[in-house]
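Some notes on the structure that comes next.
Removed from the display is one protein chain of the complex; every other protein chain stays in position.
And now, chain A:
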């Protein structure tokens, strides 16, 4: 999480433009979250929210997102976390110690909506690969061919 670095300013954080993976959305939208693993402790108080989430919300989530594979792996004495794996191979981890089930639900939803690309500071909220359909301006743009000749003649006249 680049924006959590202490002392990070707008210049130290990696910046970039909006991107899409594999032209996603041109034809149809493909959810980029491939699988999500819930790791938590069965006994610890800090994992209580995750256990609550598993009991009350996880089945609804799995039913609503059949394209996401859900793994639940309890492990003693570990920090509760959500490990999200994306189609582009990236893995993102969210630590959810002491978070309530509602908060975890929101975290999971944000993982579903993400593209899997690294989090960067966006320089602009919109982006295009073709900034100008007219093309780059050059000194010759919109200049009629004959004008060179006319210019030379005028220069000659000025000299004489």
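As a working rule, contacts are C-beta pairs under 8 Å (C-beta built on N, C-alpha and C of every residue); 3 or more make two chains touch, one makes a residue touch a chain; residues count from 1.
Everything below uses one rule, namely that contacts and distances are computed from a predicted model.
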item	value
Which of "Large ribosomal subunit protein mL44", "SCP2 domain-containing protein", "COMM domain-containing protein 8" or "General transcription and DNA repair factor IIH" matches, in UniProt, the chain that is not displayed	"Large ribosomal subunit protein mL44"
Options A:68, A:84 or A:108, residue touching the unrepresented chain	A:68
Footprint left on chain A by the chain that the document does not show	21-23, 26-28, 30-31, 34-35, 37, 66-69, 71, 73, 87-89, 129-130, 133-135, 138-140, 143, 145, 148
